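As you look at this complex, bear in mind that one protein chain is not there, while each of the others sits in place.
Here is chain A:
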Amino acid sequence: ELKMLPTDSKQRSGKEKQQKEKQSLPASSAQEGKSAAQLRAERRELQERQRAAKLQKQQEQKQAGGGKGGSKTSNPSNKAEAGSKKSAEQKQSAPIPTSADKKAQSSKLAPPGDTHQQQQAANKKKSPPPQQQQQPADSSVKSLPSFFRHLKPPMDAEQITSSVYNEQFAQSQIEAAFVQLSLMVAHEQLQGPAARCLGLARALRQLLCTVPVQDLPRLIKPKLDPNMRLLRSAKPPTVLESYLEQRLANWVQSAGSSAENSDHWLVDRMNEFVIEQIEKARVTMRASLKSKINNLDCIMLYKPSSLIFECLEDIVSEGTKMPDVRIILLDSPPSWEGQAFLRRLQGHRLLSKCPVRYAMLSAAPSLLSDTSKLVLEGQALTANGNVLAPVGTAYLANVAWSHRIPCLVLCHACQTWDQVLIDSVSYNELGRVSSDSQLCNIQYDLTPGDLVTALITERGVLPCTGSPVPSH
């Protein structure tokens, strides 16, 4: 069974319930696919009617409340029927009831905001099919520094469902699993380097089950393309995802005659990939990291994922010879991953052996006098030897370097990338922020290779200059 790496358990349970909702629609074969589309259309009409009523209420609320400050334009939503720009502004006016809804009904299933935005997507059915990429509303672009304005703002559930609608209008079929995955990716539910790749593998499995084996080499590409388009429009692919896609294409190409292969040969190949490249690699990396941690070490962590958590568990379960290790956990808004990690640690037996200190990233320099080493996780290794990692990693690596603290970065070997990057600006992703926050949130930053002491991969412990150079 593939493991999804959860961040916030509450949100995850909400998404699982949404998944069950979607899976209740039969979407597994071409025959029943049409009925799924019909069902969806009917559901949308119903939601549309409900939505119109809700909009009326909203409008009254808005006019009473006076809107949310000068930067967000609040056009009365009557004019919202025509044109995608107006509907984008409407999306901006949605946050008021959405956030209120979220506070009131936090225990309910899938965040009401999503349903609300789906209703808005349903409303667009009246207008001619809108473009796949919505124009961002003015206020969100303005709050970005100018050099980040080439980045696409993050997609909403509404935009994803409208993309789904477009694809179906063009008569290509989108798997429910891919829709769910795109939603999770767009809402940043999947944290950690391997999580998105595992999600993709799982979605691919479901897709492959729908294609009869003898037609596989012929049908796989046209089936896969619309799904991957949807996923890519949510967020650009991570290195691991691109690698998986590439391998898939290779397998299909080198398949040979289908009579020789077993029924599920492609699914088997994919499972093998996941086990070899991701799960076994994790085990090896954990062992390498453990060997680098000595007795009485104080380890500084920033945005740790389950990989580091498992490694700590390994260390602690060593027995009587286990090293006496302390942890400093750093955190930064708006994602507060450090607090999520603390919640995992809560009540865990790790705590009795490993005392934890928590601080904001800004306090890092004052804590470095206590630290022995810094352990970080990388997203990708660029072809020129820099490390792409969650934002804040470069800041921390620089601070540690000035204080002569070794910095270890965990990275899968297949996370090497053929792109060449020298700063964090040319390639990046915009992250989500809450609607009332003016924060500009970037997902990644680039750590120069000379700030990293060692790269821990499953193939060994390397310097950053050990990245493979692509042959041109």
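In this text, a residue touches a chain if its C-beta (ideal position, glycine included) is under 8 Å from a C-beta of that chain, and two chains touch if they have at least 3 such contacts; residues count from 1.
Quick note on the criterion: contacts and distances are computed from a predicted model.
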Chain left out of the displayed complex - its UniProt protein name, from "Exosome complex component CSL4", "alanine transaminase", "Translation initiation factor eIF2B subunit beta" or "Aldehyde dehydrogenase":
"Translation initiation factor eIF2B subunit beta"
Among A:Ala176, A:Ala394, A:Leu408 or A:Ala454, residue touching the chain not depicted
A:Ala394
Could you tell which one of A:Gln171, A:Gln253 or A:Ser366 touches the chain left off the display?
A:Ser366
Contact with the hidden chain, among A:Val213, A:Leu351 or A:Ala383, goes to A:Leu351
By the contact definition given up top, give the residues of chain A that touch the hidden chain.
71, 143-147, 329, 331-334, 339, 342-343, 345-346, 351, 355-367, 391-392, 394-396, 398-399, 402, 423-425, 428, 438-442, 444-446
